[in-house]
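First the structure, then my questions, so here it is.
Left out: one protein chain. Kept in place: all the others.
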Amino acid sequence: MSPQRLRELLERVQRGETDVTSALGELRSLPFRDLGAANVDHHRALRQGAPEVIFGEGKSAEQIADIAAEMDRAGHNVLVTRLAAEKAAVLGERFDDLAYAATARVARLTRHGLPVRVAPPVAVMCAGTSDAGVAEEAVETLAAVGLEALRMFDVGVAGIHRLFDRLDQLDRIGAAIVIAGMEGALPSVVGGLVACPVVAVPTSVGYGSALGGFTALLAMLTSCAAGISVVNIDNGFGAAMAVHRMLPRGDGHARP
Amino acid sequence: MSPQRLRELLERVQRGETDVTSALGELRSLPFRDLGAANVDHHRALRQGAPEVIFGEGKSAEQIADIAAEMDRAGHNVLVTRLAAEKAAVLGERFDDLAYAATARVARLTRHGLPVRVAPPVAVMCAGTSDAGVAEEAVETLAAVGLEALRMFDVGVAGIHRLFDRLDQLDRIGAAIVIAGMEGALPSVVGGLVACPVVAVPTSVGYGSALGGFTALLAMLTSCAAGISVVNIDNGFGAAMAVHRMLPRGDGHARP
Amino acid sequence: MSPQRLRELLERVQRGETDVTSALGELRSLPFRDLGAANVDHHRALRQGAPEVIFGEGKSAEQIADIAAEMDRAGHNVLVTRLAAEKAAVLGERFDDLAYAATARVARLTRHGLPVRVAPPVAVMCAGTSDAGVAEEAVETLAAVGLEALRMFDVGVAGIHRLFDRLDQLDRIGAAIVIAGMEGALPSVVGGLVACPVVAVPTSVGYGSALGGFTALLAMLTSCAAGISVVNIDNGFGAAMAVHRMLPRGDGHARP
Amino acid sequence: MSPQRLRELLERVQRGETDVTSALGELRSLPFRDLGAANVDHHRALRQGAPEVIFGEGKSAEQIADIAAEMDRAGHNVLVTRLAAEKAAVLGERFDDLAYAATARVARLTRHGLPVRVAPPVAVMCAGTSDAGVAEEAVETLAAVGLEALRMFDVGVAGIHRLFDRLDQLDRIGAAIVIAGMEGALPSVVGGLVACPVVAVPTSVGYGSALGGFTALLAMLTSCAAGISVVNIDNGFGAAMAVHRMLPRGDGHARP
Amino acid sequence: MSPQRLRELLERVQRGETDVTSALGELRSLPFRDLGAANVDHHRALRQGAPEVIFGEGKSAEQIADIAAEMDRAGHNVLVTRLAAEKAAVLGERFDDLAYAATARVARLTRHGLPVRVAPPVAVMCAGTSDAGVAEEAVETLAAVGLEALRMFDVGVAGIHRLFDRLDQLDRIGAAIVIAGMEGALPSVVGGLVACPVVAVPTSVGYGSALGGFTALLAMLTSCAAGISVVNIDNGFGAAMAVHRMLPRGDGHARP
Amino acid sequence: MSPQRLRELLERVQRGETDVTSALGELRSLPFRDLGAANVDHHRALRQGAPEVIFGEGKSAEQIADIAAEMDRAGHNVLVTRLAAEKAAVLGERFDDLAYAATARVARLTRHGLPVRVAPPVAVMCAGTSDAGVAEEAVETLAAVGLEALRMFDVGVAGIHRLFDRLDQLDRIGAAIVIAGMEGALPSVVGGLVACPVVAVPTSVGYGSALGGFTALLAMLTSCAAGISVVNIDNGFGAAMAVHRMLPRGDGHARP
Amino acid sequence: MSPQRLRELLERVQRGETDVTSALGELRSLPFRDLGAANVDHHRALRQGAPEVIFGEGKSAEQIADIAAEMDRAGHNVLVTRLAAEKAAVLGERFDDLAYAATARVARLTRHGLPVRVAPPVAVMCAGTSDAGVAEEAVETLAAVGLEALRMFDVGVAGIHRLFDRLDQLDRIGAAIVIAGMEGALPSVVGGLVACPVVAVPTSVGYGSALGGFTALLAMLTSCAAGISVVNIDNGFGAAMAVHRMLPRGDGHARP
Partner (left out) sequence: MSPQRLRELLERVQRGETDVTSALGELRSLPFRDLGAANVDHHRALRQGAPEVIFGEGKSAEQIADIAAEMDRAGHNVLVTRLAAEKAAVLGERFDDLAYAATARVARLTRHGLPVRVAPPVAVMCAGTSDAGVAEEAVETLAAVGLEALRMFDVGVAGIHRLFDRLDQLDRIGAAIVIAGMEGALPSVVGGLVACPVVAVPTSVGYGSALGGFTALLAMLTSCAAGISVVNIDNGFGAAMAVHRMLPRGDGHARP
C-alpha cells in the first residue's frame, strides 16, 4: 500500500465515505502487503517470467503432482528439479504435456507461455562429461526463464585447447555458468578470459580428496580470477537463477 | 590476430613484401595474442574502466609503491586492497594524492579519470557494524570501477525491521552486495525481497561456532532463496568485482 | 529418601518396631534413591508427567514391544521415537491402542492418563515443508508431556511475510521450537521477535554445503539474536523435552 | 500499535479531531512498530529489565564509551561483555560508577535501577577452575537481568562426589547453566539429576583433541540426558540470556 | 636366535661339527628371526596365548575359511572379528565346532587349548544397550586370550546411580574397558573412580553431532581424568588386545 | 561405609547407644564417602604414590605457588606440568628445593618421599628430536610416580635401523610410551616388536598436512598393530599416568 | 607445428608452391596443435605408449563400449579403470579379446602393440591384502604403458620383517609405488630404505579414525622421509601414470 493509497483511505474515513471497521480491515493486511509478503513475491514472479519451482527430492510423485496441478491452476508454469525418472513417469501419466529432461532430472510443464526475453545467450560450460547432469539442470532452468543456453561441455583445464577452440563464442555471451568437479579449476581460467559475469558451480564428481564436491567448491571460492561468484555443489538450478537475476527481463523493462 | 590479418600477412609473404623471417616473428606471438594473453587482458581492462589491483597483504610498502608507480606510468589508476595503515602512511609520502580509506583498508590513486557509467546504484548491506570493514572495501572497489554504492549498514536479521524500513530504497538498486558474519542469514532475507542480483559475502566476524566465517559461508551457499551467489570470506573486493561484471559498462556499450 | 523418612526409619529401629536386617535392606538402596538413581528418576518422571521413552532406531520391533510392555506394566505411558512404519505395524498387532504418527515416526501408548498441565501453547515452527517430520516429532513429544503445540510450518526467511502474518499468535506462546535446515536462519529472526524461550533445531534438510545439518547447527549456535539455545540435528524430541523442563508442571506446583 | 489504538486513531480522524497528515505520520511507523521493529524491542527490553548489551571485542574504548553514554542518556542500564581490562580502565575514567568484573571481563553501568524479580536462583556450575571466566560472564549477565546466581565451581565429572555433595542445593534452583571444557561431560550428569532447564556452555579450555571447545560443544549436543540445550563456545552471556527468557519476569506478570 | 644359540652355532663351526654352508643357511634367516619377524611374532603369540586374528570385513566366507584352516593346521586357535552372520553360517558348515557370537559378530575356533591365566577379571562397561556389540567383541577377544570379562552394561552417565550400584565390583577388576557412544562421558567418570588401567572405546552410536563416533573419540582423548587411553571407534577387539598387553600372561611369567 | 559398619550403627541405635540425631548425622555423609567422593580419591592417591598435579597453563605463578603450598602442607608431593620458564623462576624463589626440568616444562617439589616401586623400566621413545619436550614430560611424570624411564630418542621410522639397534633393550621394559609427530608411524612399528603395553602419544610437530598433531593422532588410532592405545596430542603426562595405572604399585600390593 | 615446419610453410607460400587459402587452412589449427591441444596430446600419447583411458565409474557399459570402439578405430589401445564386473561382462561380449583383471577392476584392449620399453621394474608394494585392488590397478596401468611391476604385497610396518626380507629386490627397482590404508606408514619406511622415486598411494581401507583414507593421505604427505610424493586415495592408476612420467620411454629416447 503506497502512501498515496493510504492517504486516500484516511481521507475517505475523514469524509465519512468509509467507516472505521472497514478501514480497520483494510489496514490489517497492510504490513504484509507492503512488506515483501506473498503477494509481492507473486507479482514479482509473474513479472519476471520465473516459473514456480518444486524441489523433487524427498517428495512422492503424488505430492509433486498435486503441487504442480495447483500451480498450473493458478496460471504458473511449473519446473520440477531433482526429479527421478520413476517419479517423472508417474507425473507423465497425469500431465501428458510434461517435458522431462532425463540427464537434467528436470521436468517442465509450460502451459502459460514462456517469457520473451531479449538477452544474449548464456554459456553453460562444464569440465567433464560427468558434469553434464548439473549442466543440463542449468540449461533447463535457463529455458524456463526465457534464456538461451550455449553448451560448451568437456572443456576442462587438463586439455585447455578445447576451451581456446571456442574463444570466439565466448565473445558473444551474456554470462557464463562454469561447472566443474574434482579440482574445480575451470572457472579461474574462464574468468581470466571473459569480462561478463561468471557463476561457478562445483560438482560432486570425483572421489577421495574431491570430498564430494567440497574441494571444487573451496577452489572456486578461492579463485585467483577476480569477480567470480559461486553457488552450492551440484546446484545448476541456482546458478541459472543467479544469471536470471543478472540479465534483462523478458518484458523489455530495463533492469533493474 | 584475426583471420583477416592472417590472410593479409600471408599475402604479403606471397607478394614478397614481407620476408620469411619477419613473418615468422610475427606468427610466433600469434597464439598468445589471440588466446587470451596479456594484451587481451590489457585491452579489456582499459575498456571496462577497471583499475589495476594490488593485494597489499604480504608485500612491503616499498614493493607496493614500486608496483603502483609502474602502473601509474602505464596510464592506469591503482587500487590497493588489504593495506595496513602503516604501509598506507609510507605510500602517502610517495604519492601525495593517494586516497586511503582506513576502515576499508583500501588505497586509491586516481590520476587517469574514472569511468563514466550509467548504472543504477549498488546496495552494500551489512548485518552488523563489525562487518563495516568488508563493506567499505566493496564500496571503494565499486567507486574505482565507476559504480555508486548505497550503504545500508547494521540491518541484521535479529532486528529485521531495520531492513524493512529501507525497502523502498531496495527498489532502485541494480544489485545488492549483502555482507554478514555469524550465522550469515541476511542474504536469504534480502534474496526473498529483491529481484536483482544478490552477491553474498561472509565475514570472519564471530567466535566459536562461527568458525572464522565458514558458518556464514556455508549458510549463504545453502540459502533457501534462489539465485544468490557467494564469494570468499571477507572478500568485499571480489563481490564488487562480481557486480562490476554484471552491470552495464561505463562506455555506454550495451553489456552483452 | 527424604531426611524425614530417614529419621522415621531410625526412630522405628530405636523403638524396636523395625529390626536391623529390615532397616539394612531399606538403607541398602539409599545411595541410589538419594543420588539421582533410578528411583528418583522414576519419581520425578511420574511427577512431571514425562513418559518413558524408547529410541526406536537400531532395535527390532520385538525388542521395542518387550520394553514397552514392561513399561506399561509398571504404569507408565510409552513414547517410541524414530520408529519406522514397518516396526510400528508389528507393534500395532501387539498393542491395538497404539497411536502411530507416521510423519513424526513416533508411536505412543497412553494407557495411564496424560498430565493435566496449565501452560501456554508451544509454537512449533519450521522453515520448510521438508522439516515437517522433525516438527511433528516435537509435537508428539509435547503432547506426551501434556503440552499443547501451535504449528507454524513453512515460514522460512526467504518468504519472511509468512512469519509476520502470524505475529499475533506469537504473543500467546510460552516457548518456541524453531526448526530449520539449509542455512538455519529462522531462529535468529524469531529470536528477535519474541521474548519467550526459543529452542532451535537444525535439520538435515539440504545438500552439498548444508553438510547434513551442520551448517544449520553452526548457524543457530552463532545466532545474532541473544538467548537462543540449540539441540542436536533432527532432534525434535530433545527440543520438546527442553521446553518441558522450562514450562510449569502439570501438577500445579510452581516451577522450578 | 494495538488494534484498539488503531481504532481510536481512525475514530479521531472520522471525528475530525486529527487531520489526515498527522494520522499519516502516525501510521507511517506502524509496520515497524507492529512488526517487531526497534520500538517493540525497546518496549520489550524495558518491560523485561534487560539492559542494552555491547559486545566489547573489536571496538575501541572510545567507541564503547560513546555507545554506552548514548544508552545511558536513553535511560538504559549498560552491559559490556568481552571487555579487556585496559579498555575497562579507559571507560572507568569516563564513568566513575562503572563496575568492572575482571574474571568475567564484563562491565556494568547500572544507573536506572535493576529489575525486581521473583524467581528462584540459577545454578552456574563449571567443571574446572579454568572455566571460571565464562561462568562469571553468566553470573554478571544474570545479575543485570535481575536474577540471582548460585555458583558451583570445579564440580567436574572426574571427581563426581564434588557434585553430589551439593545435590540438595540443586533442588532449589530455577535453572542450571552448566559450563565445561575438555570432554564436556558435566551437563549430561547434571541433566540426569535435575528436572529444571539445563543450558550447557562449552568452553575453549583444553588443547589438542579439545579442538578449542568443539569437542565439548559436540558432546553436549549429543548428550544422553534428554532436554539439554546448548549455546556457542564460551558464551556465558548467551546462556544467561536463554535462562532470562525462561524464568518469570521482574514485573510480576506471568510468563509468557 | 638368542645370543646363546648363536654362540653355540659358532662353536660348532669352530669345532668342525657344522660346515660353513650349513651355518650360512642357518644364519641367513637370522635378521628376520632376531628382528621381530614372523617367527618371533609366532613364538611370542604362542607364549602369550594370543590366537591368530582374521578381520572378517571385506573378505569372502571362502577366503576366511581357507585362512582359518591354514592357521588351524599350524596349531593356532582362530579368532574372526567383524564377521557377518551369513558368512558365519558358511564357515559353520566347514568347521562344525566353530563358536559364533552373533552380537559380537565374532567367531572362534578353539582346537588347541586356551591359555591358563592367573589375572583379575576385566570390567567391560558400556554406556547404553546400543554399545553391546562392541562390548561383546571385547568380551570374546578377552576370552580368546584367557581373560575373564565382567560385564557392566547400560551404566551411562545420565543415570549415574547405575554405575555407583556396582562400585564394589570395580574394586576387584584388573582393568576396565569403557565403551560409550554419543558424548562419550563414561570413561571420565570411571577414571575418577578406579586406580587400574582404563581403556576407552568410542562407538558410532548416535546421530548428527555424534559424528559417527568422533565426538565420543575426541571427548575421551580430552578426558579430565588422568591416565585414560583410547582406541579407534568401535574397536572392542583393540581394547581387549591392549588390556591383554597389560595383564600377566597365562604362563605364570611375571609381566613384562 | 561398609555394610558391616552400617549394621553396627543400626545396632547401636537399636540398643540405644546412639541417638537418632547422631545416627542421622553419620548417615548424611554416607553417600559421599561411599560413592567415590573426595575421600576415596584422597586415599587412593596416597596409596598409589601419585603426587597432586597442577596444570600450569593459564594460571599465574602466584596462583600456582598458593596451590602448591597448600598441597605441600597437606603432605603431598607436587607436580606442575606445562610450566613456562618465567613462572618456574617465580616459583623457585618461594620453594628453593623446586626442581624444574626446562625441556619438559615440568616442576617438581618432592618433600614427602618418593614411592619405592618394584617395576621394570618404561621405554620413552620418540621419533624425532623435536618431540623431546613431550618425552621429557613423560619422563618427569614417571619419576614422580616412582617409575624409571629408559630414553630412546630420535628413532623414527625413516631411519628404522636406529630402532633395531636397541631391540635388546626393548626386551627388558615393562611398557613403552611411543611419541611421534608428523605421520606418527613409530607406534605401529614398535607395537609389532614388543609384547608389553604400548601407549602412543601424537605430537604437534610438523606443518601443513600434519594438522597440528591430528594426523599423527588419527594414524595412531588406526594403527595396524593390535593393542596400541592413544592419548591426547602432546600429552606426555597422560601417557605416563596411563602406564602408572598399568604397572605394579610401589607398596608391593599386587595390582589391581 | 615446429618452427622448422612453419618456416617451410612460409617458404612454400613465398615460392608460390602453396596458395594463401591452403596455408590459411594449415595455420588455422596452429594454435591448438602447438599449444597443448588435442593433437599434441595425441602425438605425445602415441610417442609415449600411453593408451587412452576411460574412467568406468558413472558410465553405462554401452557408453564405455562406444568410446572404446572409437578409440580402437583411431588406432589406440584402450584402458578402462574402475570397471565393475557386470559392465566388464557386457563389454566382453562386444570385444572378445578384452582382458579384464577382476581384482584391479581394470579392462584392457591391446590391439595395437605394447610399447617396448627399456626400464627397470617398478615395485608395487602394499601394506595389507585389502590394498590389493588398488595395487593391481597400478600393475595393470604399468603394463599398459610398457612397464614391468614387481609385486610386494602384505609388507606392512606392523610386521616390518616381511619388508626387510625383500630388501635386495628393492635394489633393482626403478621406482616404488607404495600403497597403504589405515595409518599409511609404509611409504615412510620404504622412503628411508631406497634412493629411487617413491609414489605413495593412500587407500580407503580401515574404519573410524581411518577416515576413509584421509588419515593415510595426511600421514603420507607428512612423511618424515624426504622426497616422497603422493596421489589421491585409491588412485593406483594415477600412481602408475606418475611413474610412467618418471621412467625412460619405450622408444629408446633419453628421458626427458
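We call the chains A, B, C, D, E, F and G, going by the order they appear; numbering starts again at 1 in every chain.
Following the convention adopted for this analysis, a contact is a pair of C-beta atoms (placed from the backbone, for glycine too) under 8 Å apart; a residue touches a chain by one contact, two chains touch by 3 or more.
Please read all numbers here as calculations on a predicted model, not as lab measurements.
Put simply, the hidden chain is in touch with A, B, E, F, G once you look at the whole complex.
Among A:Ile67, A:Val90, A:Leu114 or A:Leu211, only A:Leu211 touches the chain that is left out of the view. By the touch rule set out above, chain G reaches the unshown chain at residues 34-36, 41, 44, 47-48, 53, 120, 164, 167, 172-175, 192-193, 195-199, 217, 221-222, 226-232, 237-239, 241-242, 244-246, 255-256.
For chain F, the list of residues touching the undisplayed chain reads 130, 159-162, 164-165, 205, 207-210. The omitted chain makes contact with chain A at the following residues, 127-128, 156-160, 182-185, 188-189, 191-193, 206, 208-211, 214-226.
The definition used in the following text is that only the chains that are shown with their structure count from here on.
Any chain touching chain B that also touches chain C appears here: A, D.
Comparing the CA-atom centres of all chains against that of chain B, the greatest distance is found for E. A comparison of the D-E and D-F interfaces places the larger number of contacting C-beta pairs at D-E. Within chain F, residues 31, 34-36, 40-41, 192-193, 214, 217, 221-222, 226, 232 each touch two or more of the remaining chains.
Shown are all chain pairs that touch, namely A-B, A-C, A-D, A-G, B-C, B-D, B-G, C-D, C-E, C-F, D-E, D-F, E-F, E-G, F-G.
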